[in-house]
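Take a look at the structure below.
A single protein chain has been omitted; all remaining protein chains appear in their positions.
So, chain A:
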Amino acid sequence: MPEHETNLLFCLAYAGPLGQGIANAVGLALAEKHLAARFNKPDSEIVDHYTYCIVGDGCNMEGILTEACSLAGHWGLGKLIVFYDDNHISIDGDTEIAFTEDVSGRFEALGWHTLWVKNGNDGYDEIRKAIQEAKSVTDKPTMIKVTTTIGFGSPNKANSYAVHGAALGTSEVEATRANLGWPYEPFFVPEDVKSHWSRHIPQGAALEADWDAKFAQYEQKYPEDAATLKSIITGELPAGWADALPQYTTESPADATRNLSQQCLNALAKVVPGLIGGSADLASSNMTLLKMFGDFQKDTPEERNVRFGVREHGMGAICNGIALHTPGLIPYCATFFVFTDYMRGAMRISALSEAGVIYVMTHDSIGLGEDGPTHQPIEHLVSFRAMPNMLMFRPADGKETAGAYKLAVLNRKRPSILALSRQKLPHLPGTSIEGVAKGGYTISDNSTDNKPDYIIMSTGSEVEIAVKAAEELTKEGKTVRVVSFVCWELFDEQSDEYKESVLPEAVTARISIEAGSTLGWQKYVGSKGKTIGIDKFGASAPAPKIYKEYGITAENVIAAAKSL
């Protein structure tokens, strides 16, 4: 019987969409390597576990797998062991139909060690040997191709796609029982099997007890590290951590929210021990480098800037793995907001699996200018507002960016997206960190009876336009309330009283303005109001020109208000 000192970690995320799980596994292995580098001591290996993953042909066809495995090879994740269930069948039939590449050759090109278990059906010693060998290769991840028969044992359906995703049916179940000499009734676990497996209960308890004792010693010898590691393990944030966030005022220098985001990330990095992340080759544009740390690389895994390369989908799913590895690991990842299209699958799994990944998405609208329509988000904000369990933040200035980060860090079971500007924005009077927690809140209002003439609502880079329009209307003697709708999900969770205080039912003259799809705004603007936005693709031109040509202007807000 093989010895094992190590713990097994199974995939914790929702698998299902193929390729996600293996990318999660890369994230889990990254987390282990990182924590081991940070906390292990010469006399105490307190972090020491393997990550195992089973992938099939389907996973292997998905692009996300190559993205994640290229990184795993680059990072030398030696404690990641992947089993490739080589059964030559996918839903549409034999893999001959669409999948004839040299998989092991591809993995070797990606820097992996590869093995082949030719008889995965009953070659038990082969399997054992392969795992042993994989574990002994410490500088590369290992892919073990295991050739199996899908549906092994079913006399008529084994090795066909029919057995992939449909119940066998009663007669085939019977035939399989006969074929494998299994006379038992359904759900029966033979005594000897039960008894054999039952040793894992005391064994597992002993494993953990041993580790607890080890940790107690570690705590004695290295109290500071132990406290930090403990907080990462439990997820308990250090007291007063949010106070580290920068304090902005209207006097603070105007800046793009992507830059303010970097300030927030760097402030948090000092106090949040589990903050780790990076960008898909856009660190210098997303502004996501943690200046006090170096790059997480094969030989420097204790560092916290992760370089994902142009691999958005792999990045998102790897972050899911990091988030689900340990409650106190708080991963963030970044790219241009439009390239959420490249990683939406992973983001949805973040939301579904309750993985609190922080998605830092810059260049969030036509405001990015000349790169043009392929890069300018339009439908993205509303698409994420529609996604369950996803917080979609679009902060207008420094205070709101800090507020968004505070909530993103606090929400460990809900992922957050921060949509951030490329262009410089002013710090606005009336914005606040507390307001962000309400999702939508009043930032200026010269009415006295909760019955302003107009309510202008906006998010992010267009809030300053709303404010300008409000100033003009105020000069003409109107009462105007400006609402910043930084996060719709949080607003929708507020009490009815609060919502009424921001959007009184009696006031129907409402205008929204946002440099994105108007879809969804109707729910706050109402049928008697007016939405101003962009419902077509953008354009390649300097940003101010696009704003003007597309009507995202204070003049238009004023005209809309007067038309109501």
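In the analysis below, a contact is a pair of C-beta atoms (placed from the backbone, for glycine too) under 8 Å apart; a residue touches a chain by one contact, two chains touch by 3 or more; residues count from 1.
As a working rule, contacts and distances are computed from a predicted model.
K.L.:
So which of "Transketolase N-terminal domain-containing protein", "G protein subunit beta 5", "dihydrolipoyl dehydrogenase" or "Phosphatidylinositol glycan anchor biosynthesis, class T" is the UniProt name of the chain that got left out?
P.N.:
"Transketolase N-terminal domain-containing protein"
K.L.:
Among A:D48, A:D94, A:E108 or A:E219, exactly one should touch the missing chain; which is it?
P.N.:
Result: among the candidates, A:E108 touches the missing chain.
K.L.:
Among A:K41, A:K118, A:H200 or A:K545, exactly one should touch the missing chain; which is it?
P.N.:
Candidates A:K41, A:K118, A:H200 or A:K545; residue touching the omitted chain: A:K545.
K.L.:
In the complete assembly, which of A:L35, A:V55, A:A283 or A:I455 touches the absent chain?
P.N.:
Result: among the candidates, A:A283 touches the missing chain.
K.L.:
With the missing chain put back, one of A:R307, A:R344 or A:K468 would touch it. Which one?
P.N.:
A:R307
K.L.:
Footprint of the hidden chain on chain A, which residues?
P.N.:
On the chain A side, contact with the omitted chain comes from 61-67, 70-71, 73-74, 98-106, 108-111, 279, 281-285, 295, 297, 307-314, 338-339, 341-342, 369-375, 539-542, 545-546, 549.
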